[in-house]
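The complex is shown incomplete by one protein chain, all other protein chains being positioned as in the whole.
Should a chain be cited, it is by its letter among A, B and C, assigned in written order, with residues numbered from 1 in that chain.
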Amino acid sequence: MTATTAAQRYVGVDIQESEQNRAVVEAIEETNPDCTVQHLPGLVRIKCLGRIVITRDSVEEKLGRDWETHEFQMAIVSYFGHIKDWDDDEIVIAWDH
Amino acid sequence: MAVKSIGTYDFPSKSRQELYGDDQLVHVWFQGNPWFCAAACYRAPKAMLWSDFWSQMVVPWAEEDPDFDPAGAYAWTLHGKPLTPKDDVTLEDLGVEHKDVIGMRAVTA
Amino acid sequence: MTIAPKAPRAPKKLSMKQRYQVLTRDLDWEPSYVDPKEVFPHTDFEGIIIHDWAKWEDPFRLTVDAYCKYQAEKDKRLYAVLDGFAQGQGHLTLTDAAYLNSMKLFLQGVTPLEYQAHRNFAYLARHLNGPGPRFASLCQSIDELRHTQTEIHTLSNYNKYYSGFHNYQQMHDRVWYLSVPKSFFDDALSAGPFEFLIAIGFSFEYLLTNLLFVPFMSGASFNGDLPTMTFGFSAQSDESRHMTLGLEAIKFLLEQDEANVPIVQAWIDKWFWRGYRVTALIAQMLDYMLPRKVMSWKEAFELYFEEQMLKGLFADLAFYGIKPPRHVDDAIAEKEILSHQVYWTLYQFSHAAAFTTSVPTEDHMKWLSETYPETFDKHYKAMWDKEQENIANGGRHFVRGLPQLCQVCQVPMLFTEPGDPTTICQRESEFKGEKFQTCSNGCQWIFEREPEKYVQAWLPVHQIYQGNCGGPTVPDVLEWYGIQDGDNGEHLGSVDDRNWQDWHAGSAPEGD
Partner (left out) sequence: MQYELRTQVIEPKRKTFDNLVARYGDRPASRYQEGSIDIQATENFHFRPLWAPDKEIYDETFSVLRLTDPYSFLDPRQYYYAPYVTSRAAMFDAFSATLDYLEERGMFERLPQAWSELFQTVVLPLRHYESAAQMVSCDTARFGMGTTITQCAAYAAFDRVGNAQLISRVGISLGGGSADLLDVAKTSWLQDASLQPLRRLAEELLVERDWGRSLVALDVADQLLYPLLFTHLDEVALNGGAGSYSLIAQHLSKWFKDQRRWLDALYRAWTSDPELGETNKVLLAEIVEKALASAQTAASAVAVRADQLVGTGSLTAVDESAATIREFFRALGAPMKEKQS
């Protein structure tokens, strides 16, 4: 296996395509400007080199209401990478090594 | 290596020969013929004559292939070696054991 | 959305992490009235060494109240979709009745696995020493029950109109092709708690989950099956928690003691191959059973396995000295042939199955040729051409006999030698004087590692010949399976096909 660092490998998250989740997708795009967004049947795949961060502030801004990070569970279909952190303010998906 | 378990872990095979009485399981693998996705498995008496095994078991299975020729020439293998079946010899005497795989291949001229 | 929570009270609030710690992790104490070892009697025998259960990290930090709130909301949405679809005769807007073959396979083959997972995550929720992993396991246990039930409730509506769904539990316990998934999970349930964690928590729920489920759900979405898509995506949102548990589990074991590394590696090797063999059913479903294709098996495998897992995950695990699964190269080498071989097998044995099959249409074959340029025309098209001729002459390829099965994966011995798609792979091992055949290097390696286990396999073909499956003839066995007329055989002209034609007669499609 060729040695790569965590920053050189993609992580990603699949989000169910729906009216309610659009704001979440937009927020992720804005927080992670280098990500690529792909639309598949029924879902949106966002991937990014190294890490993806979902912040409470950015989602709340797009939604125009309060949003707690637990609510992300209503949107997520799958992911690849490692959920390194899931706290009040942000969710981080990244590889460790 | 052996399994790791709490207590003795030793069970008889659920397919062992004694469960079939005087019979045994025999596989026929029609090599080079993709029509049949896998080898066939039969339950056959150890004392069954090859001719009966052929006409009562192998042919009814193989003739479902429209290109099968029951009168054709076939090369046989058992235990990785060529096998020369004889009509009046029993499976047991041909050396066929429980769960053996008999290879069968059409010989093209 | 009515479940927006209140803003946090400003003063004195514990963070999510602290709150989780207090509400979940702090509940344990060291027993003194009984021997602590007797409280957890199953965590020693596998050889795994844990120095400190407190090192377990659980990023989800979900508490019971939040869990119930979000899960209730998810189910409210899901059941609303199910009710609406049923009331509006939504099944008529599927692409075709044949689409439901994939869902029949799902209910018969996958739903009972969700249930098995439910029961055994309850076992972990009892038998792991750490409160963190116990709570995560308990959440997963009831999630898996949710999946079992939402799948049954989703497909219950199709059961009212279509064949093949009506007796799925009994079929799972009895029918030959369903012994593949059943024996896979029985293998995991009969293992110790750590092996189960790696087998299902990691290998199944992380390594292979996207490959297994995402194509299914996208397929449903593409073929007008809104309820399945909805339950699927809804279940997947739980799955992301399960993936985290699986990944956390492996990292935890690897970090606890170096001696765990070879044990974990062997489990990864075993369970990758075990799981991969079960995905053979998904491969044919993607390439053959879906009337409208989403993606090919090859694409799915490359994306969800090679790209995400080999290039992503295993590069990460290399840090611990973990290598990609043994025999992974054999799996990669099969990606352009697997689905064709498996569907060809199901096609010729579908008279003894609770789904129907058909020769691919001309358009479908064109798609297969284009999607599999290296293999389809070369190896498989000729067989379908021959079968079409056979049908024209009044035949239909149903094998008159029973197939040889692999002792480990229990799939008919249909797989071919690595690098040679024309020669069936036959491996043989001997244990206590008895011969045991396996379909591949992977299955042979698994057998030889634990022969004491695999000699117990309840192989359907062998059981039929022992007289344990209703009787000696095919009709006897089918009756014992609970298969009714219309469940099995050729799709064209089948009960479902005829009903479908009747229901759509006179309603000319208006655009597509």
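One rule holds for everything that comes next: a contact is a pair of C-beta atoms (placed from the backbone, for glycine too) under 8 Å apart; a residue touches a chain by one contact, two chains touch by 3 or more.
What you are looking at is a predicted structure, and each value in this text was computed from that prediction instead of being measured.
Novice: Wait, the hidden chain, what does it touch out of the ones we have here?
Specialist: Those shown chains that the absent chain touches are B, C.
Novice: Tell me which of C:57, C:96, C:186 or C:479 is the one touching the absent chain.
Specialist: Spelled out, the listed residue whose C-beta touches the missing chain is C:186.
Novice: Of C:122, C:332 or C:474, which residue touches the hidden chain?
Specialist: C:122
Novice: State which residues belonging to chain B touch the missing partner chain.
Specialist: Given the touch definition above, chain B has residues 3-9, 11 touching the missing chain.
Novice: Can you list, in ascending order, the chain C residues touching the missing chain?
Specialist: Residues of chain C in contact with the hidden chain: 9, 11-14, 18, 22-24, 26-29, 31-35, 38-39, 41-42, 45, 63-65, 67-69, 71-73, 75-76, 79, 89, 92-93, 112, 115-116, 118-120, 122-123, 125-126, 131, 134-135, 138-139, 141-142, 145-146, 148-150, 152-153, 156, 159-162, 165-170, 172-174, 179, 182-183, 186-187, 189-192, 453-454, 456-458, 463, 482, 499, 503, 507, 509-512.
Everything that follows uses one rule, which is that only the chains that are shown with their structure count from here on.
Novice: So what's the Cα centroid distance for chain A and chain B, whole Å?
Specialist: Centres of chain A and chain B (C-alpha means) sit 56 Å apart.
Novice: Which stretch or stretches of chain C touch chain A in the complex?
Specialist: So the residues of chain C in touch with chain A come to 1, 3-8, 15-17, 59-62, 66, 70, 73-74, 209-210, 213-214, 217-218, 221-222, 229, 233, 236-241, 243-244, 247, 251, 294, 307-309, 311-319, 323-324.
Novice: Quick check: in the complex, which residue numbers of chain A touch chain C?
Specialist: 1, 3-4, 6, 9-12, 14, 16, 20, 40-43, 65-71, 73-88, 95-97
Novice: Note which residues of chain B are touching chain C in the complex, please.
Specialist: 1-6, 9-17, 19-20, 25, 27, 29, 31-32, 34-43, 60-61, 64, 66-67, 97-101
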